[in-house]
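Of the protein chains in this complex, one is absent; all others appear in place.
So, chain A:
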Amino acid sequence: MSGIDDGDVILELKDITKAYSGIVALKKADLKLRRGAVNVLVGENGAGKSTMMRIIAGVERPTLGEIWMDGERIHLNSPADAVRHGIGIVFQELNLFGNLSVAENIFATREITRGLRGIDHKAQVEKANEFLNRLEAGISADTLAEDLPIGQQQLVEIARAVSLDTRILIMDEPTSALSAAEVDVLFRVIADLKARGVAIVYISHRLEELMRIGDYITVLKDGQITGHAMVKDIDTRWIVRSMIGSDAKDFAKQVDHEPGAEVFRTEEICLPRAQGGYAVDHVSIGVRKGEILGIYGLMGAGRSELFECIMGRHEHYTGKIFIEGEELKGRDTTRRIREGLALIPEDRQREGLVQSMSIADNLSMASLGQFLKGGFHIDLKLEKTAILEAIRSLSIKAKNPEFDVTSMSGGNQQKVVIGKALMTGPKVLLMDEPSRGIDVGAKADVFRTMRRLAGEGLAILFSTSDLEEVMALSDRIAVMSNGRLVTVVDRRNATEDMIVSASAEGHKTRRMHA
């Protein structure tokens, strides 16, 4: 660690802790950003990188800790504060106004005006085109943002950040949607900004990229800084070691059991997209008793939408769904659950938990019908026994089931959502990104639980965008891309290369058509 503190520090985070309800995303983290350098930040999903950047960008305020800029303590209470301090950010999720032109997007909130005569659209377009040309984006500033493909939208975001005269520019996975040529352009822009003294914060999962353009590197793991060095002193192995740590992913040991007969099958599930095309494109897939089928795919591959169709969340999907050979008739979620399906939603906070209720109430809310006496009276004893049984069998850490569910850690909250689904007595369990937003230890726990449930004969269908996870956990692997089911392979025959190339399949064919 010696010899790396010489750089010209512009911004320093000291002892930053950020707690959300259910998870501590950052624990006493320190970070120094240097002028005229590319400061790289790496870490696994959920390590706290995005949280840290949101704090620097003024979107979130730290629960504890201090931020210093040029030797002065500053408070970033809003994104506007951050902009005033010369901090610009390109978010991972696109934050463009689709209904506005590119120029209007770039100059949003600081429109060029002509006094009382309103916005000077011509000047805006001209200036915007200047920035875009510098990025060699090939975008005209008067097109509507929503008409651009994702990659170009990303470039617009970057142009907007650059146009702010930023001293610190944060890029959260800027290349995830860019083609190789676009990445080269981006790197030239970064080099240009660097030469002008801008401190760049660069977040990415692509290690070879980091090695190529990084100057300083900071590694985050579970909300803590686990490594800090100059890029020229280290190699990718050092990064991986700092990222994963000694407790490398402890995926559940394979309990080998032969899956039984097919319990679940979909035929030609199809969900049209509002903008044309299909979010889910004629997907037919089957799962056997006791089998874990992993669905791998990138963002927007249609995994969540497929699950939502299966659960009867969309009214206008087509296709058939069978459980144990019987076609399901009811099209609403209530009946789907009664017929033996259960879903662990991807977004735990928005779709999984009722934050205002206790742990116990959350667990039993979907299965109250099972504890009835005389048709309507809930037998509290019966309910309590079932709740305690769920807490025990999933080893949920709940001091008191009557406490608010938000008082638990993210991993335990996830287990509550799983417990709620299991209490309905499903035959098929759908899990959408079951490891999202929980820490490594809880992940391993959730995975062990999945294995055990499969061992007990449950058919599990889970989706993930984590390659390692899908390889380690699935009996069979399905790959979705752009709404289509590209391939289904047995894990024993699957290789990472194969899966990655399959996951890009849907986009290739789309481009050919275009």
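Operating definition for what follows: a residue touches a chain if its C-beta (ideal position, glycine included) is under 8 Å from a C-beta of that chain, and two chains touch if they have at least 3 such contacts; residues count from 1.
The rule is simple: contacts and distances are computed from a predicted model.
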| field | The complex's invisible chain, by UniProt name, from "Monosaccharide-transporting ATPase", "Deoxyribose-phosphate aldolase", "Biotin synthase auxiliary protein" or "Putative 1-cysteine peroxiredoxin" | value | "Monosaccharide-transporting ATPase"
| Listed residues A:113, A:334 or A:495, member touching the removed chain | A:334
| If the missing chain were put back, which residues of chain A would it touch? | 17-21, 24, 27, 63-64, 311, 313, 332-334, 336-338, 343, 345, 350-357, 361, 365-366, 368-369, 372, 376-378, 380, 404, 406-407, 409, 420, 424
